[in-house]
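Note that one protein chain is taken out, while the other chains of the complex remain in position.
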Amino acid sequence: MSELAIERQIDRSHMTISDEVAIQINNMNKWYGQFHVLRDINLTVQRGERIVICGPSGSGKSTLIRCINRLEEHQSGDIIVDGTELTSDLKNIDKIRSEVGMCFQHFNLFPHLTILENCTLAPIWVRKVPRKEAEDIAMHYLEKVKIPDQAHKYPGMLSGGQQQRVAIARSLCMKPRIMLFDEPTSALDPEMIKEVLDTMIELAEEGMTMLCVTHEMGFAQAVANRVIFMDQGQIIEQNEPHAFFNDPQSDRTKLFLSQILGH
Amino acid sequence: MSDNAQTVRYVRESMIPPSEPPLKEQGAVKWMRENLFSGWKNTLLSLVSIYVLVKLLFALVPWFWNSVWTAGSLNECRETLAVLEGLTTHGGACFAVISDRWLQLLFGFYPAESYWRPILVFILMFVALAPILFSARLPKQLLWFSILFPFLGTWLLWGGSFWVPILVILGFVVGAVGFKIGGRFAGAFGAVALGIAGAALWWMIAMPSINGALHKAVALSRIDGTKAELLETLVTNPAQIDEIEAEQAAVQEKINELTAEKDVLVVEMLAAREAGSEPSSDQKSAFNAIMDELMVERRHYTALGFTAFKLQQAISDANGLLANIEALPQWEADLPNAIVTAAEMEAALPDGLHNLVSVNQVPAGTSPEAVDALRAYLDADTAVLNLHANIETAYERLGILGLAPVTSRDFGGFMLAMIIGVAGIVLSLPLGVLLALARQANLPIVKGFAVAFIEIIRGVPLIVWLFTASLLLNYFLPPRTSFDLVLRVVIMVTLFAAAYIAEVIRGGLAALPKGQFEAADSLGLDYWKSMRLIVLPQALKISIPGIVNTFIGLFKDTTLVGIIGLLDPLNLSNSIRAAAEWNGVYWELFVFIGLLFFVSCFSMGRYSLWLEKKLQRGHR
Partner (left out) sequence: MTTLTDTPKQGFRLSQLIYDTRYRSITIQVIATVLIVAALWWLARNTVANLTALGKDFTLEFLGNRSGYDINQRLIAYDSNATHGRAALVGILNTLLVAGLGCVLATILGVIFGVLRLSKNWIVSRLAAVYVEGFRNVPLLLWIIAIFAVMTESTPSPKDFRGENPVASMALADNVAITNRGAYIPEPLFANGLGDVEIKPGGIFADLYFNVSIDLIVILLTLVASLLVVKLVNTRAADIQNATGVRPTTWWVNLLIIVAPIAALLWGLGFYLGKPELSGFNFAGGTHLRNSLLALWLALSLYTGAFIAEIVRGGINAVSKGQTEAAFALGLRPNRTMRLVILPQALRVIIPPLISQFLNLTKNSSLAIAIGYMDVRSTLGGITVNQTGRELEGILLVGLFYLLLSLAISTGMNWFNDRVKLKER
């Protein structure tokens, strides 16, 4: 297991999974030029599910979640998010992007804006929320990620862990129904990983639908209800975490787990 | 744990092999759709661009395609266009001007028999640059050649006796010895002071006298032989010139015949065109043949004329030298007396008039007699200086052992642009480094001077500095010193480039991690050692792209020297246009000059870009 064992007691009272489908991906394929990055992906995510996607680098896991909010374009198959099909129609893309929040490996905070402005930018310009209200929402989420006192600083003045928590708060300000995490802790120092993971666990406890690309197996064990292993652009194995870690079926999965867990 | 474990369990049985993207996602169609027509705005942009491109090509391609390369003048170009293609003046380019004058655009008026010298220097320049630009792959010893190259190059270009560059280099050796001795007895300051003093003394006092003595020795050792040779030149050359002139007359005859033949053909062909039919291919090939032959004969004529001119020049040179040889004993006999007379006259001057260089300087209220005495003394002094100069010049001309000297007046074209650009950058590097260090230093006054120098140089346009060089530099130097315009321009350009180089190197110093400075200090190195061994090598390496960019800018700016009368390519194009046969040729010259600049600047720019990328990778 990861050295970062999750110590706290996790409250699962809100973590119910409804029958409603949040994301539906059917026979999706993607190519970069001639390179076949995603091969025949089929995935159904219920509302309230917490899915961890892992796999070796270059396996297409980041590309997969980036397809979900159209940061990458897929070439065949369907992606349906919240009942809206993702096509090149700008209206659909806008609708989906305002429902789906995303956190990046390198935070991507806007360096020219204060923390508060980072958080209010999208609500004001996309959701047309009055500034005062947007600031209240922002402060609410900043308190949630435990950095309300940094609201008037600039991103450059914050530590990596704090920046990533701001990035999470910034996404939450749009009140998304789905959150995507693209390796949120891999650019962080060990002591900062914990504060970010704690924030993510809290989010899970509130019943957020989450898709998370990460190598934090402790987090997967504690929070996820499904772990997906990808290699060579395809889903190799998926299972609920306990079974996934203790009884992997595929040879590739076994090899990957032995490397990452250091057994 | 989870209520839907059964539904999520999934293991892939067989891997999906990679497949080709669907047809509409690949090939030219996809490329066009993605790159040219991905939306109405993009499509519009593409169509507008294609329209512009087609328009441009339709205007330019025929002009290049129909260009005339063999013709003796713009009129002949037009004639050729008219009879062969039925085109008007602007229907095709007249690149004949380039095939006629390209050597001039490259070398200016540098003597043709010595073209090998600038070419050799150009090649050697790359040899000298190689160890600096590709330090990893070449032996360190090659750096010595890089250091010697400036002296070698200067000698090759300007010519003169072979020992002059050696004497100049010896000045650095003397300086280094002075530095060592000074360092042993008087510390760092003593070292610098003694080093500079030693080199200065060598260059200003020892070198001229050694140089003069060597020239005199060589001249005297072969004076009888020289005299005989010169006398023979006076006898043989006129005869040769007569022969050449006879041959030239014959060639002229031939040219006249060919021209007449061509004129007849032109009339016929134009008549055919007038009648609405294309001239026959026989006529066309006959015309081309005549034009080719005409060009050959014309070249022959020009070459003969050139030889005759050289022979004539040799005669006048020989006359001059013989007169010098005659006069030398008299000059040498007169000199001591003249010196004594001048010294006596100076001693007799009233107080307050010593050290004056002009009668304009006399204080108010000086008696007319005193002014006359001063004037007489100044004349006598000038006479002494003239005698000195005459004797020295005579021996130098008679005793030269090496390459024929070429005056800066004859330098021109791209050669001049290269010389000014390269000399400016190379000479400005040491000064630029010092300025950058001074600007970084923790010494407010020194820093202030450096900042003032850099900002003043950069705040004023180069053209103003060039006018300063051509009009004002003589004011700033001691009275009666004057040196040639190319040298003055090189000095000014060096100072100009130094300010820009200093800023580039400052950037390089700032980009170095602070740890490097601290590590050097902690090793116990003193300031200069840490700079020389640790900091500067790294900072200079990072700065190379910036230095190359500065060079590109400077190289383009060398065209400005035309404005103060030097023969840069653009100014040469004016002088080519001033010749009757090429009056009115603009575009062909602009295209050629522009293309040469473009090729050199673009490739250097790419090099610096490549280097920048490489350095960035190296730093990660």
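Each chain gets a letter, A and B, in the order it is written, and its residues are counted from 1.
As a working rule, contacts are C-beta pairs under 8 Å (C-beta built on N, C-alpha and C of every residue); 3 or more make two chains touch, one makes a residue touch a chain.
No experiment lies behind these values; they were computed from the predicted model shown.
Student: Of B:Phe483, B:Phe590 or B:Trp610, which one is in contact with the hidden chain?
Tutor: Candidates B:Phe483, B:Phe590 or B:Trp610; residue touching the omitted chain: B:Phe590.
Student: Hey, which of B:Ile16, B:Val29 or B:Leu45 is the one touching the hidden chain?
Tutor: Spelled out, the listed residue whose C-beta touches the missing chain is B:Leu45.
Student: Of the residues listed, A:Arg12, A:Arg127 or A:Lys254, which one is in contact with the missing chain?
Tutor: Spelled out, the listed residue whose C-beta touches the missing chain is A:Arg127.
Student: Which positions on subunit A touch the chain that was left off?
Tutor: 69-71, 90, 94, 97-98, 100-102, 104, 106, 108-112, 121-122, 124-134, 154, 156-157, 167, 170-171, 174, 180
Student: Considering the whole complex rather than only what is displayed, give the residues of subunit B touching the chain that is not shown.
Tutor: Here the touching residues of subunit B are 34-36, 38, 42, 45-46, 49-50, 52-53, 187-189, 357-358, 360-361, 442-446, 449, 455-456, 458-464, 467-468, 471-472, 474-479, 552, 556-557, 559-560, 562-563, 570, 586, 590, 593-594, 597-598, 601-602, 605.
Everything that follows uses one rule, which is that only the chains that are shown with their structure count from here on.
Student: State, to the nearest whole Å, the distance from the C-alpha centre of subunit A to the C-alpha centre of subunit B.
Tutor: Taking the mean C-alpha position of each chain, the two centres sit 62 Å apart.
Student: Any idea which subunit A residues touch subunit B in the complex?
Tutor: Subunit A reaches subunit B through residues 17, 31, 34-36, 39-40, 46, 75-76, 225-226, 232-243, 249-250.
Student: Given the complex with subunit A, which residues does subunit B contribute to the contact?
Tutor: 1-5, 8-12, 15-16, 18-22, 25-26
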